[in-house]
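For this view, one protein chain was removed and the others were kept in their places.
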Amino acid sequence: MSDLLLRNEPDCAGFAGEGAGVAIRLAEPMARYSLRARDAQVLEDLIGLAVPRAIGATLGDMACLGPDGWLLCASVGTVLPSGSDLPVAITDVSERAVRLLVEGPRAGEVLMAGCPIDLDRFAVGRATRTVFETVEIVVWRLRDDAFAVEVWRSFAPWLRLALVHAAG
Amino acid sequence: MTGFRLQLGGRVDRSRTVTFSFDGVRYQGFAGDTLASALLANGVSLFGRSFKYHRPRGLLAAGSEEPNALVSVTRGPGRFTPNLRATGVEIYEGLEAVSQNRWPSLKTDLGAVNDRLGMFLPAGFYNKTFMWPRSFWDKLYEPAIRKMAGLGDAPTEEDPDHYAATYAHCDLLIVGAGPAGIEAALEACGTDKRVVLIDEQDELGGGALSDPAQWAWLADSVARLEQAGNVTLLTRTTAFGYYHDNFIGAVERLTDHMTQPGEGAREKLWRIRAGEVVLAQGAIERPLVFAGNDVPGVMLASAARTYLHRHGVAVGKSVALMAAHDSGWHDAFAHARAGVKVAAIIDVRSEVDGALRVEAAALGITVHLGSSVIGVNGRHRVNGIEVCVGGRGAATRIACDTLLMAGGWTPSVHLWSHSKGSLAWRDDIGAYVPDKPNENVRCVGACSGKWDFGKGQVIDMLPTPRSPARIKAFVDFQNDVTAKDIKLAVREGFRSIEHIKRYTTNGMATDQGKTSNLNGLQIASQALGRPVVDVGLTTFRPPYTPQTFGALAGHAKDALFQPLRKSPIDGWAEANGAVFELVAQWRRARYFPRGRESMLAAVNRECRAVRSAVGMFDASTLGKIEVVGPDAAEFLNRMYTNPWKGLEPGRCRYGLLLKEDGFITDDGVSARLAPDRFHLTTTTGGAARVLNMMEDYLQTEWPDLNVWLTSTTEQWAVIAVQGPLARGVIAPLVEGIDLSPDAFPHMAVREGTICGVPTRLFRVSFTGELGFEINVPAAYGRAVWEAIHAAGKPFGIVPYGTEAMHVLRAEKGFIIVGQDTDGTVTPDDAGLGWAVGKKKPDFVGKRSLARPDIVAAGRKQLVGLLTDDPAEVLEEGAQIVADPNQAVPMTMIGHVTSSYWSEALGRSIALAVVAGGRGRMGEALFVPMPGRAIRATVSGMVFHDAEGARLNV
Amino acid sequence: MTRFSAFSLFAKALGGHQSWPEQWPDAAPKPAYDAIIVGAGGHGLGAAYYLAKKYGITNVAVIEKGWLGGGNTGRNTTIIRSNYLYDESAHLYDHAVKLWDGLSQELNYNTMYSKRGVMMLAHNVHDVQSFKRHIHANRLNGVDNEWLSAEEAKDYCPPLSISPHARHPVLGAALQRRGGTARHDTVAWGYARAAAALGVDIIQNCAVTGIRRGADGAVEGVETERGFIAAKRIGVSAAGNTSVVMKMAGLDFPLESYPLQALVSEPIKPVFPCVVMSNTVHAYMSQSDKGELVIGAGTDQYVSYSQRGALHIVEHTLAAICEIFPIFRRMRMLRTWGGIVDVTPDRSPVLGKTPVKGLYVNCGWGTGGFKATPGAGDLLAYTMAKDEPHPINAPYNLDRFRNGRLIDEAAAAAVAH
Partner (left out) sequence: MMLIHCPYCGERRPEIEFAYAGEAHVARPVDPSAYTDEEWERFLFIRANPRGRHNERWRHIHGCGRFFNAVRDTVTDKFETTYKAGEPRK
């Protein structure tokens, strides 16, 4: 995409409190696609990638968030076909959300300050849509001590502040 | 230390002296003291004044059930806290506490006149009077009653503290860390269960803390729990509510006990989801009901033992016991063994366990069986009691400075009841105990009715020779509810315990009846001559003890209260002096004043620029939905009022969305990008609602359709460039799109790039001028905005805000859903009949448009309204009448929905809904304002460029 | 009936209050009545009272499955106001407010109606437009309602924060000075006592289990736990349980029942002089004559009869209260409780006749029924006595859900654009 112009990201200054046991930072830009299809096979044939079949499962950059819905979060420049005339829907949502990386031994605890699901028992490699208090997020467990949190752009500063508050 | 502190014993740290003050007097206590124990140690017996009669009151209890000893604590600006129980306030260096509900002082309180007048102020007295003369109520009586209200003073400053909150999950949650709770935790030690053990006190142990014999076991057990690894221990934490599916609310108090609170949160709200819950909340000792049972120095026997053993404080120099239960005897023995004089043991029972009598004799304690206390001497402190046998005959006086009460025990079934577990009545203990659970929960220890305190006699009131009507025998100490109040309620026909509670306020004080409910129930049951179970039980409701608003609000404070959504271009607007308005969750630039320019001047300037040159507007907050799939057109055709199948790719169409009831709920211009791909727009406030509504129809009614919806509101920043010079401004920046009028007509959409950024370029207009709405990926919104702004400089481009946008669209008669419509407006009402597909067999809301009232004549219709005086700008929301001289209530035939000064027309304009409006063209109507009526004429809705010539250039 | 007064209180006091009579007898059902009211809340007891007092029908029974006043009458936040937008609503609620004034004297029972003013906060341009529309309409309807600037609003209610930096800054407020509060229990008790004195039987702990209809379809009486009770006129005023009772008569209703929570703080000295409502922030508060801050919370999202609400509703409510009144953050919540509110599709009540002859209904008051208590009682009584609705409640018929003539105040408040 254009090198002429500067990207503009929501106000999400990094946080790494002294001995807070958690660091919070904004991830690099990504290509994001919403993929929808009744039949995962049709989708796989179209994009030439295997997609996870179970809700909550991930496969590489692809997370299955619903019975007919997937989210791809890949490196910038990744382009998917539009899928015209096929019973699928592929929509570029690269800039709809940003990703907050919550890392460190207290990462799960800090997220659970406002996220009501049991992240202690949320396996590495799982991803799900849920909420942090009233704000919708997608939680993706990258490692034991690292979570990726996808949040719509305009909610990101609030979420970041809430996480910092919980970490402090 | 002298006074009542024992030389030895207690769990307080005698090496750490703590200085604090109460009502301005400085005292010293030890680390580990509560305000209550420290004041007792200093010989203080008077702690507060009761709510209604302002009677002097001392300590009744040692725990969170305390009804009397309420104090206020101040610790610097904004940190004043009323109504704290002295039994729960841990002392720290410099603690400042003051008593409440008294004037001028605790010792001399003028409010105590109510006590003298008590006979005229029975339960419900205010229902019966203050009615005459009628005019006195508003002016005199009611203000006077309100003046008497309340206990502690109200806070007056903003709380500087902040609060935390969290969710937590565990397999086993144990509430109450007394012996039973600790045993339950020990069983789970070292298992793979995640265990959480909660206790409201500052250290684990519960009742064991008052029993030195258990201290060794306690220390060992706590050590094991701390080392276990799978057990989380939460002290100073109160589980206050038990909600659906084993969801428990608890508040942890983090800083109130500290000398230096520091930066951390004051309290933390724990929202715990538990697999299994074990309730080990223990039991609360019951007071006995007799004349004078509220004199300072009369207290629960178990509380006295807690002060004795846990704090090393004797509650008196000479202690008597009034018992109906064995447990009190043991408490009295403990005092005797600690060297405190026990003046007498009086027991209402004529027979007690022989072992008790033997031990009493061994300790040299006089025993009066089958007797009762019928009076207490002293006002600010007990100095003696009157005892008589069987409540008859002559009374003997026994000198003492303290009277202990042992009335038996009430299991704490509060949380059990919150969880909707059922209760069973037990006559032998005169209390309700847990019966059938409603969740995965069990009760252990005293709260299940099992204890080793011995036996007792259940009694409603101690026998007395005096007329029950003449004595004040208290049941609810804080609210000053006496036995005779409860009997009066029954006499007046209140039979349900809920009625009796509400009529007398028994159990409605800040202790929520922990010590009064069961006695009240017994007395009511006696008075009604019906068994307790027939009288019922008042419902237990959260919270178990009062919890701060701050903790329950959690982190939702200040900037975290609610997200404020900002567009990608918001930063530029802020830097350029925009004045904002709040719309739904968003803030939007309302206008861009230059220097000290007024709103009107700024808006006029912004409008002039758009009409004569070019303006730019941030439309990013508009909702956007990408509709994709082979059946996309079919789906939209079913949702919207107008036809969509025929729309060519590359073209746009105005869409009107109804609710199934036929009323307008949203609108927006949408584009067909490809045969199977649409880019919808919705109103800013409607985005989420519309998406949910469309998903509902798609998933529930038409699951056969191959089409999917994706919110793209935040994917795209939207920049509207509007005005005769708009094309010239963007032309140099746009690549891959032929902008010429023929190649790119009004209501068309093209994809290309602008400033090298991919764009979905709409040629649409909400202003009536040549216009483009430029969609670019959100991250580039601001940069593209700035590039256009720079490119527009030579053209005199002006950024405009929502206010100018409103004026410009009103000049063209374009409606704003939610302003010109209000949820009761149909397409025809709004003059949008043209947007309803006449030939369509169905669409959402169509059937409702055929209902009798919707097709009836005389409905309110949206029209234009022009004031006779062109300078007169009507007030939005102003009502419209045909005859301004009619009497109130007037017949209103409509109201003004939009009204502005139109710079383009050099006069005011307005939109209004008027009954039968379109049939009234040219008719003069009136807008009555205070003191005058404004004359205006009904007109069409399009005030500017009616033929739309300016659009097609 | 012993007349209540300062004198009688004094006289009885000398006798140790031993000779106060029952305020109302606990009646046993008679075989038949001229009219039966199902539901002994304020509305139902009021209807019985006015039937006897104004329309001369004294052979009336009020049948209650629990204890009188134990439903929403005893579970609400006692807000009284009439500054509604539409003519129909303004006339309905103002009829009630006029009856509130002087009700204590009429019933010889102090209902403690306190005209402390109800102030509704405007937080955005849309709120301002909407409230101005209300104020203009109210003025032409003869209903008091006035606009206050943010500063004037703070003068009227000092604890209010009008910081321009707030998430939802206060831009102004609509104030109805005649609005206020009353003591909820005493309204039910006052009507019960006054109705009983006129011969009305109040039958508690007697659940209605069926409604018997004759060959012509008209009602003949009610089946109850304590046997059949005959009556040719039955008025149902059962709030959250209306759907259940109506089914007994074979009627399906446009109603859904939701849990509504409310809560109070510990009592403090007077600090909050009026009633404040904020629909945008969802905060509703007043201070009772006992000193408790009385706070209305939101409804849960699902249909329920459990009288039990969720914690997150309370969290959001108190966050909103602390946002608008930051000085109360250290105050403590003393008690929460839940009611069951019956809501119609247009969130306005149904008050009038039903398709079944002799069966009348008063329901659908949602979260706002208390304020209407005297008016609803009077109008239900009128409708039952005349077998036709009073002009004030005529628009509140069931037909409107068929013909589309809805009275949708909430929709008129509209949505932010």
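The first chain written gets the first letter, and so on, giving A, B and C; residue counts start at 1 in each chain.
Assume contacts are C-beta pairs under 8 Å (C-beta built on N, C-alpha and C of every residue); 3 or more make two chains touch, one makes a residue touch a chain.
Being a predicted model, the structure only gives us computed values, none of them experimental.
Of the chains on view, those touched by the hidden chain across the whole complex are A, B, C. Touch with the chain omitted from the figure is made, among A:55, A:74, A:101 or A:146, by A:55. Checked against the hidden chain, the listed residues B:331, B:347 or B:661 yield one contact partner: B:661. Among A:8, A:128 or A:154, only A:128 touches the chain that is left out of the view. Residues of subunit A in touch with the missing chain: 55-56, 65-67, 69, 116-117, 128-131, 136. For subunit B, the list of residues touching the undisplayed chain reads 243-245, 247, 271, 273, 420, 438, 660-661, 692, 695-697, 699-701, 703, 841-842, 846-848, 850-852. Residue-level contact of subunit C with the missing chain is found at 241, 243-244, 252-257, 301-306, 308, 310-312, 344-345, 401-403.
Heads up, the rule we're going with is that only the chains that are shown with their structure count from here on.
With centres defined as mean CA coordinates, subunit B is found 32 Å away from subunit A. The centroid of the Cα atoms in subunit B and the matching centroid in subunit C are 21 Å apart. For the pair subunit A and subunit C, the distance between C-alpha centroids works out to 48 Å.
Among the residues of subunit B, those touching two or more other chains are numbered 165, 271, 556, 559, 562, 564. Across the assembly, subunit C contributes no residue in contact with two or more other chains. The touching residues of subunit C, counted against subunit B in their complex, run 4-6, 8-10, 13, 16-18, 20-26, 66-70, 74, 87, 90-91, 102, 104-105, 108-110, 112, 114-115, 123-126, 129-137, 139-142, 161, 167-168, 183, 185-186, 189-190, 204, 265-272, 287-291, 306, 308, 310-311, 314-316, 318-319, 321-323, 326-337, 345, 400, 402-406, 408, 410-417. Only residues 1-9, 29, 34, 36, 38, 68, 82, 84-97, 109, 112-116, 118, 120-121, 133-135, 152-155, 157-159, 161-162, 165-166 of subunit A touch subunit B when the two sit together in their complex. Interface residues of subunit B facing subunit A in the complex, by the touch rule stated above, are 162, 164-169, 194, 271, 273, 555-556, 559-560, 562-568, 571, 586, 626, 628-630, 674-677, 706-708, 710-716, 753, 755-758, 777-784, 787.
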